[in-house]
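Below is one structure, written out as structure tokens, with a few remarks after it.
Left out: one protein chain. Kept in place: all the others.
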Amino acid sequence: MDSSNTCSIARGPARTALEFSAFGGPRPDFIAVSWPTAPGGVIRDELQRPELLHFAPDRWLAPGPTAQVSALLRAAADTGAGVLVDATGKWVELLIAGPGAARLLASAIAVEAVLDRRGCAAVTLFDCPAILARQNDDFVLWVQASYAADFIATAERFRAMLRSGA
Amino acid sequence: MTRIACPFCGPRELREFEFHKTLPTPGAQGAFARTYERVADPALSVEHWQHVAGCRAWLLVHRNPSTGVVFAVELAGEVMP
Amino acid sequence: MSAGPERHGTRLRPGPLSFIFDGRRYTGQAGDTAASALLASGVRLLGRSVKYRRARGLFSAGFEEPNALLTVGVRPSVIPNVPASQLVLSEGMVLRSQNRWPTLGFDLASLLQAGGGFFGAGFYYKTFIWPSWRTYEPLVRHLAGLGEAPRACQLPPVAIEHLHCDVLIAGAGPAGLAAARAAARAGARVVLCESEPACGGELEFEPGMIEGRSAAAWVAMTLAELATLGARVLVSTTVVTDDSGEFIAHAEPGGLPGRNTVYHIRPHAMVMAAGAIERPIVFCNNDRPGVMLLGAAERYLARYGAQVGQEAVLFANHDRVYAAAQRLLAGGLRVRAIVDTRAADAPGTDSEVQRLRESLVRSGVECLSAHAVIGAEGGRAVRAARIAPLAGAGARTGRRISCDTILVSGGWSPALNAGLHGSDARRFAPAVGAFVAGSQTDWRRYAGSANGHFDLAAVLQDGHGAGARAAAHAGARGSAGAHPQGSGDAPPRLAPFARSPATGPAEKRQFIDLQNDVTVADLRTALAEGFIDIEHVKRYTTLGIGTEQGRSSTVVGGAILAELKGETLAAVGTSRSRPPYHPVTMQSIAGFHVGAAVKVARRTPLHDWHATHGGMLEPMGLWMRPRYYLASGANPFDAAVAEARRVRAHGGIADGSTLGKLEIAGPDAAAFLDFLYLSKASTIRVGRSKYMVNLREDGCVLDDGLVLRLAHDRFIATTSSGHGTHMLAHFEYYRATDWAGHRVSVTDVTEAWAAIVVAGPHSRAALSQVLGAPWQGRLSQLAHMDFADGQFGGQDLRVLRASFSGELAVELHCRPAMAVPLWEALICAGLEPYGLEALDILRLEKGYLVSSELNGQTTPLDLGMESLVRQGNPCLGRELLDRPAFHEASRPRLVGLRAADGRAQFLAGAQLTTEAAPAQPCGYVTSSAYSPTLGEWLGLALVARDCVSERALLTARDPLRGSDTPVRVVSAVHFDPSSERMKT
Partner (left out) sequence: MSVAPAAARHYSALALLRARIAGPGYWRPLWTGRKLQPAYDVVVVGAGGHGLATAFHLARDHGIRRVAVLEKRLVGYGNVGRNTTIVRSNYLLPENHYFYEDSLRRWETLSRDLNYNVMYSPRGVVDLALTDDAFPALARRGNAMRLAGIDAELLDLVALERFAPELEPRRKRRFPIVGALLQRRGGTVRHDAVAWGYARAASARGVDIIEDCEVTGVRTAANAATGVETTRGYVQAERIVFATAGHTGTVGTMLGTALPIETHLLQAMVSEPIKPLINSVIVYVSPGNGETYICQSDRGGLVMGGHLDGFPSYTREGQWHRLEDVVQGAVELFPRIGGVKILRQWAGTNDMTMDGSPIMDRLRYDNVFVNAGWCYGGFKAIPASGAAFATFVATGTAPDLIRAYRLSRFATGHMLDEPGQGPFPVRL
């Protein structure tokens, strides 16, 4: 067994999730100072956990928003520049942690290239739509809920294969 | 064919993108022309694609269909066809 | 067979290894390939050719092996067509020769070779016309085909790694190693792929000196430096193709699938240093076991200490043969003669080679200039070579030198276009006698022999330069340092020579493509019949289409074609190569998409409940849905009938979570939906829902569903389960294009809401019990198509009063986390689940559309939606609906059907005919089912308008299933036409 290839896959808690969609056009005035505007931009809490992810043009995901983030999003919606949609249950949060996390994800995608100079990316991992971000030395991802069971099953198969040093 | 650089996600593998249609002649009017007519220019094809396996953005792609070289990729709607 | 003395070679480890070949046990040594171990055991006959079944032995030491293909493993799970030269042995491995019957030694079909020219190129096209090809085909099929067809596959799934790097280098010979070192020193992240299990290429056996060290020591030192610089070196790994800038490399350790890894490599720059492949010279009977490439003999000796024979004649057209002869001599092979096609005073014979030659002569080697081997003698093994001067007396008959091995070398052809569809520019290099790389791009360049370099110093310098330029292109800023200096074998100075002179009959035994038995005579036939382009010749004669992908035959074939046509090889060209660069197993290509994982499955929040409660889950698109529940009946029919009956009599619940749900929000949301739907969404009141259909651009119906208005500027549009993904893209498309700049957004909330359908007369009582006091009053106030939002267990709940069963029914939309508790509570309240099959029966009884009516060929007019069309909403697709064909009397119309006798069964897919035209269908049955409520078979059908009248009698013709059933046209709404049950 090669310890450099070990990692764990853990399901995060079920939380409220909000998606914000802007209507596009010129740079809207809803944008607060802390708002992530660059493609793949992320704002994080003090533990480096993503709080607001800019995962697609005009689209942001707030997985488990704090009161502060909720207020930020509501204020943005109130400007009329976009809308807030309650997407609770759409995404399943997974934490892939350990020294082998990057290698496990590399079974599905060129992780480094995809997250090159950005905090998060919308991706398809083992055919499952997901939003991927770094979290300290680990990875956190939100997989669309109906795909989650299959994602975990495939990831676990690769994890076992890598652990056995294939 | 070369890789497509998504204006939002950056360069991604071609397999992440789905072609939708070749655009009709610029200025084509009416539902018939927009639905059925296609420009067949071996040197330049102007197309709509979607980054389905990424940010799902709809893209306007200028490509050479004889070489696969991609000239330009922009978000659809930013420049109206 | 005994092991013999321990052999020494760069790839061998001590320790015996036993294996079985054609039922006999042999002993090899750890590290041996099947080829080296069989050679060392004295086995020469290893296969039979495809067409004539001629005896064949090893020809090469690499992937280019056309002859020695083996079937590995025991039945049923065998791997066919594995080149013996690539197959690394493991203990107890079971090998079998192929394409022979009854035995390799005596093959009945080899009698075919007596037919010689009869079976030549074009044979099959000219005969077997009478009575028909089908008469002969079974025999031909059994004679053709190489290895055994596997009856099972027990390979484990492959490992996969996606890599991102600055510079990818294919090939770790001297050029590739120099390139990798230069790039890595410059600071580039390097991935180096080498097909062989070890790096070094020909440095493995050619003793050059590099940077003051032996070649082997330099290879080891370079690999160590690459490791410290963080380069990835992948051995037994071949770059097989370029997938739009992403290179696919397959690792197949041991030359046998089993522990494969597939790499998807995304480099900023690429260096192709795949080396060159030695090409043969063609002479009469050049296919006999014992005729082999010169380099192969050196490789077997250096890598495995294995002798290719006892006594050899060497046949070549270049200077390298002399150094090779000396090494082989030193290795213990008795070299009887060296036959050089070049004249004695050829420019190639420089002083150093002269000295070598003289020393070989002193060792008893006969050195002949301007001579050729014109034939091999022997049947299942070479017994002698026939040698003749190329001009003058004796040129036709020659003389005999007895030997058991003829080692042949006609030069080297660069391995170009590694898996690249053969589209790169190439040019003919006369000094190489083959094609080399033409113009190159900054991001992908060639190095080493691909650029025509064959002496070590130039190869190293070229590789270094390519690596440094690739690193710079990828953005590495460091210095690559100086290129490695080296010296090795003299430059080959070859004089192109593709085949020895031969008489007409002998040309039938001058083999160009050994695997497919393509001879010089075949090329002549092709030319005579007008197939003069190399691509035509390839297709007509099968030249170069074997498992070695023409590596051993295309260049020499082109050269011979050029000779026969009286043209140059440059003018003739070569046929295009095709990916993959190496054959790769389908299991490796399939990746993890094998077995149950072939396609990702989507599951509803109730999936596990269904699975543990007898729900028979079946795929619907990517979704899994319960078709019926075992508790309701043992087979789908009985269960569905019981479930449907129960819903009408009492009630039931169904999982509707797979329905697509799109949240459309923003000030322009209503107008946007008006554009996408045939009827207007803007007229829906808040808190109400409406059944709506989408049109495709051409006016046909795309999908249907309910649209709920949550707020003035917010809607939920539901889609059918199978169309969810497509409808999402459709909505997103028009939002991004025609509606760009408008204030509307589309968000997929399919998975944010589980949906439970609660239907039946008992449903309201059960719901009241489950939802409790807060909902009691609200439930009774909900009118048909109303919905209400509230809470259940502290979470969002939406209750939508809508029915697709004709019963009093609601859909409960809740967050996925609440789906199971809610579902179980409904069960506790006395409702039982029903599956898709029962759902379809209930829908059909009410005449509601399913996917077989929404098949992409029907318009809203066909489906009875004239009133909606007449409303004149200028939606997408509306304009093209006005085309005349959509209004003709031959267009179909949706109707209901019942058997004329009220009893008979008729099935979906039956064609409908009228009495007037019994052979000409006027429509077909789209759906049918047995209705437990009405006690008879019901159907929906699309029937030409001019054949539709109330109570019209048609015949449901189903010749496939052997029935003709008289049926009557009735209203599509079979049950409760006034819909009292669902509205009260």
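Per-chain numbering from 1; labels A, B and C assigned in written order.
Quick note on the criterion: a contact is a pair of C-beta atoms (placed from the backbone, for glycine too) under 8 Å apart; a residue touches a chain by one contact, two chains touch by 3 or more.
What you are looking at is a predicted structure, and each value in this text was computed from that prediction instead of being measured.
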Omitted chain - touching chains that are shown: B, C
Touch criterion as defined above, residue of C:Ser90, C:Thr103, C:Thr127 or C:Ser402 at the omitted chain: C:Thr127
Of C:Asn67, C:Thr261, C:Asn285 or C:Gln549, the residue in touch with the unshown chain: C:Gln549
Option touching the unshown chain, where C:Gly332, C:Pro583 or C:Gly790 are the choices: C:Pro583
Residue among C:Ala601, C:Val744 or C:Val757 that touches the chain left out of view: C:Ala601
Positions on subunit C contacted by the hidden chain, ascending: 50, 76-81, 117-118, 122-130, 132-134, 137, 140-142, 144-153, 155, 241-244, 248, 257, 421, 423, 504, 521, 524-525, 528-531, 533, 535-536, 539-540, 542, 545, 547, 549, 578-580, 583-587, 589-591, 593-601, 618-622, 627, 696-700, 702, 726, 851-852, 855-857, 880, 883-886, 907-911, 913, 919-921, 924-927, 957-961
Positions on subunit B contacted by the hidden chain, ascending: 1, 13-15, 18-22, 24-25, 28, 32-33, 35-42, 45, 47, 49, 63, 65-68
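Convention: only the chains that are shown with their structure count from here on.
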Subunit A and subunit B, separation of their C-alpha mean positions in angstrom: 28
CA centroid of subunit A to CA centroid of subunit C, Å: 32
Junction residues of subunit C, two or more chains touched: 264, 266, 740-741
Overlap residues in subunit A, where contacts from two or more other chains coincide: 24, 113
Residues on subunit B engaged by subunit A in the complex (per definition of touch): 7-12, 16, 52-57, 75, 77
List of subunit C residues in touch with subunit A within their complex: 156-157, 159-164, 259, 261, 264, 266, 592, 597, 599-605, 607, 623, 663, 665-667, 713-714, 740-754, 796, 815-817
Subunit B contact footprint on subunit A (complex, rising order): 24, 39-40, 55-57, 59, 113-114, 116, 118, 121-124, 129
